[in-house]
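The other protein chains are all here in position, but one chain of the complex has been omitted.
Read from first to last, the chains carry the letters A, B and C; within each, the first residue is number 1.
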Amino acid sequence: MTFVIVSLIKIALVFAVFMTTLAYLQWVERKVLAHIQSRTGPLRVGPHGLMQPLADVLKLLTKEDLLPPYVNRFFYLLAPFIAVSLALITIAVIPFGPHINVFGISTDMQISDINVGVLFPLAIAAVSVYGIALAGWSSNNKYSLLGGLRSSAQMISYELPLTLAIVAPLLLVNHLSFRAIADGQAGYYLGFIPRWAIFQMPFPQIFGFLIFLISAFAETNRIPFDLPEAENELVAGFHTEYSSMKFASFFMAEYANIVNITCVGTVLFLGAWQPLFPAPYSNWVPPLVFLAAGILCFFHGLNPARKNDQITFPIFGVAFLALAALFAIPPLQFILAPLFWFAAKVGLLILVFIWIRGTLPRFRYDQLMHFAWTFLFPCALVNLLLTALLVALFPGNP
Amino acid sequence: MDTVLFVICAIVAIVCAFNLVLQKHPISSALSLIGVMSSLAVLYLLLGAEFMAMAQMIVYGGAVMVLFIFVIMLLNAGTEKNSNKSWFAQIAGLPLLLAFVAVVAFLIRSAVPGLKNVSFGSWWGGTAQNVGRLLFTTYLLPFEIISILILIAILGAVVLAQKEID
Amino acid sequence: MILNLWLIPLFPLLGFVVNGLLGKRLPKGAVTGIALGSVAASLAYVAYVFSQLWPLTGAHTEHYFTWINSGFLNVGFDLTVDRLSAVMLAIVTGVGFLIHIYATGYMADDAGYYRFFSYFNLFMFFMLVLVLASNLLVLFVGWEGVGLCSYLLVGYYFTEDFATNAANKAFIVNRIGDFGFSLGMFLTVFLFRTLDFGKIAATVSTMPLEAGIGVLTLICLLLFVGATGKSAQFPLYVWLPDAMAGPTPVSALIHAATMVTAGVYMVARVSFLFSHAPRAMEVVAVIGLFTAVFAATIGMAQNDIKKVFAYSTVSQLGYMFLGLGVGAYSAGIFHVMTHAFFKALLFLGAGSVIHGLSGEQDLRHMGGLRKAMPITCWTLFVASLAISGVPGFSGFFSKDEILAAAYTHAPWMFWVGAITAGITAFYVFRAWFLAFFGTYRGHHHAHESPLAMTAPLMILAFLSAIGGFINVPQWLTPLYSSAEHGNISVMVISATIGLIGIAIALFLYVIRPALAETAKNAAGPLYTLVENKYYVDEIYQGVVVAPLEGISRFLLWRGVDEGLLDSLLVNGIGRFIRKLGGLLRQLQSGSIRNYATWVLAGSLLVIFFIGLFGGVR
Partner (left out) sequence: MPHPHVPLSWYLILSAILFTLGAAGFLYRKSVITVFMSIELMLNAVNLSFIAFSYQLQKVDGHIYSFFVMVVAAAEAAVGLAIILTIFKNRGTLQIDEIDSLKL
């Protein structure tokens, strides 16, 4: 019975965090993009536009939900549902932290750990094509259809390098369950080089990671691979005909996919929650970071750029200091530190996503395919073969 | 718990299969087929074939059916027209089918002895390790042959699809 | 020690494959290179093998794979080298190589150059297999193979009627012989349960000498029938003269030096059988002797230079069989070798003459060529001396061996043989004189042949001059109890008779050419009889071919085939099937769904019955 309850609690927690993340991810993206383009980004709603996501959600909810007469209704309604639900499922197998004991209940920081965990996101990704494809087809509109076709073709093409890139680290840790993989990357070479997959002997997975990242962009239809919704070519691609909440769900699905894939990448390549350097010191990193953040906030509060900064920044500062204090409490560290590291890595990857979006132009369609099949796929293959060879040569991998 | 899951999945599968047969539009058939496959994947899990379940989703649910959907969209295949050809199939089909399922069901019930009872988690044989080990030892030759076969199939598909019609 | 004997025949085979497949595209030089190279390679390899096996007292056998393994019969693909096959190997590769060189000159401006040489190489391959074979079946493979090549090469000018007819004749006549050969093999299997020479020999040695006519004799006779076919002995010799339709190198290589001696070789190979069947030996000797005389007499009256030599070949082969028959196997093989030298030389010379006269073969249109083509002339002279058994030349020794053996066996055989020697000398020199002396009676411009042709001539001339001093009989002593060595009287007599023959020829065709005519007329009907080869072909035509044709045409073809098989069986079945198909055709609606329904019904039935008979358990 406890199992069920604990699971429910965990699900609730994860869901809440996940949703807020999704909501604020968009805010973060807009902010970062703005700063890349030396703008200020959303600033009106709430301090530093912090209330922007809420406003957006309200807007989308309250917009007229129109249903074009010429669409194939059933599929038209089904598509966004498929997209968003599949996007939200994947998080269930992601481990955020080690095995813990709280109040005598021992459990994983993970909703469920299945033996073939790694295959799960792949399976979901394989099916989640239908969301977009159906959306494109059912809206009965040539732009949407093109978008749908493009996206399904693109996803199929980029699933191969993605999968091959994922397989390589599996060879190193020799297990399919996410938790086992994360544990397999614990420890350090020479006491300071972490044994994450990208550093792990006998064949560090740096190339594998790069291939994974690139295919991840494609899988999530991000720039430079966002052809399915290339505005200037096909209006908005597969979701041209969608409005209000249905549009929002596509939107959410996209961000959810980003989070999922970055989480997977973190677990597979960046050693999940394993800290950058050994435990006793690494536990003091979060407090220091938050301390620094707090101090920075106070500094900005003291010499404000705008009028209301002198109120908001100190508040942030206090919040950060509180966080620092929280992380400084030893009994909590063993729970919070892993979460911090995990979040840090994921956040970093997401920043990379945004950064790329702010930097690169879009591919042309033939270039996209050409790149996938004639460059990325062979690279992934070679990487895999090399890994396999070296693992075979040095079985007891040091 | 098991029974509930099984019944749900079985019903979903059968309903989807019926839908496949009854729907007039290829896309709906394809979707229902995907439904069948997904529920089958769950059933595989119940039978302790976790790897197969995932493979089912990836290969069938992913690759194969996406191909189908893709082709349907590409050809923009509409709903099918009725044709009164092949009357024989129309007439003799249904009784034959019924007889078939009846006979098979009867055989399973009566003739197949000592069937186990399935309880979830009582046997985890189908882990990736086991399957892989067997695949690369006992069944290595078939495996290689199959891989060559699929390579040839890919080439054939490319050739066929590229061929210009004159 | 493994010497990979299979390499010896392999090279020519490769040559054949390359030339046969790509020859058309390859430049002529390349074709020549491949053809000669392959033969040269096997020649070199043969030399290497000898150097390894020297002094080759025993037999060196190599087993490569089991070809047939059924019941008690186990035939392996084995090759063997002993002193006998060594001699043959040397002849085949050596003389073969020379003739290849010659052919490059002779066939120089022929359209089917590559075709010719691919056939030639193929022939070499089969001949080498035949020689190396260590059991009857492998030998038979080579045997049939060379037959095939002979067919191909005789019919080389396949656009000409006479060539194709000759080819067919050669092939068919050989079939008769091979029929006997196969029967012999069957009997051998039946009797010895093996085809391996070694095993048979072992078994035979334990058997008693067969006084009457028993299985052994039968086997020997049947095998000998094969030999008569291949080696053109009476009554199956008829194909050889016609086989001259092929290019002259072919006549030299196949129909003088190598293939036709296959029969002799085969008999020598299975000598252990023959020596246990005296009756068979008797038959061999008589047939050989008869053929020798018979062919020699025909040879006297031929005007086609190649025909003359063809008949001389037949009679020389007769000599060899005489040798074998009287138990002087080594002498027979000895004669095979010397004959290979001088007869090849004769043919090549003839070829050179023909080449020089651009295709003229009739002796009556030659003459006085001594000036025009000196090398050909004098090399031919050497050959003629050799064949006429003039003391010191190769032919003398071998023939003497045979005659001596014949004398000890039965004096009358010796006398007949000696007379034949005289006749031989006469017609060979007749041909030579007619060709090179007197005045030129033709109208072509005669010219000497290129070096590619004359060089082999000279080499062969040298060989046929000194070839006699290679003491083959002694070399073969480990295999055959050495034949008794010639007593002086025999030598003297045969030599003198030979010289007399030469003298007559000289008298009739150089000193008093007119006399030849008068002699011819004096002979009258006899001459015409001889000139027409005793009408043997016509007799065969009448006695064998025509009735056979009649039976096949009217009884078998019209009656059985058309009447019974075609109308009743073939068409009847066809009609029945069509009727049946007409019924089933209704099912072929072309509608896949119907087919599927049928499949479903069938599977249902199957499952039903499985269930009915509890097949599930």
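Convention: contacts are C-beta pairs under 8 Å (C-beta built on N, C-alpha and C of every residue); 3 or more make two chains touch, one makes a residue touch a chain.
Here the structure is a predicted model, which means the values were calculated and not measured.
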item: Shown chains touched by the chain that is not drawn here; value: B, C
item: Sole contact to the chain not displayed, among C:59, C:108 or C:600; value: C:600
item: Footprint left on chain C by the chain that the document does not show; value: 585, 588-593, 596-597, 600
item: Chain B residues that touch the omitted chain in the full complex; value: 1-3, 6, 10, 13-14, 17-18, 20-21, 26, 29-30, 33, 36-37, 40, 43-44, 46-49, 51-52, 55-56, 59-60, 63-64, 67-68, 71-72, 74-75, 77, 80-83, 85-86, 89-90, 93-94, 97, 100-101, 104-105, 108-109, 112, 115-123, 125-126, 130-131, 134-135, 138-139, 142, 146-147, 149-150, 152-154, 156-158, 160-161, 163, 165
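Operating definition for what follows: only the chains that are shown with their structure count from here on.
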item: Centroid comparison with chain A (C-alpha atoms), farthest chain; value: C
item: Chain nearest the global centroid, as defined over all protein CA atoms shown; value: B
item: Chain A and chain B: spacing of chain centres that average the CA atoms, whole Å; value: 32
item: Inter-centroid spacing, chain C versus chain A (mean Cα positions, whole Å); value: 88
item: Euclidean distance of C-alpha centroids - chain B vs chain C, Å; value: 70
item: Partner chain A, residues of chain B touching it in the complex; value: 27-28, 31, 34, 38, 41, 50-51, 53-55, 57-58, 61-63, 65-66, 69-70, 73-74, 124, 127-128
item: Sites on chain C touched by chain B in the complex; value: 589, 591-594, 596-597, 600-601, 603-604, 607-608, 610-611, 614, 616-617
item: Chain C-touching residues of chain B, taken from the complex the two chains share; value: 85-86, 88-89, 92-93, 96-97, 99-100, 103-104, 106-107, 111-113
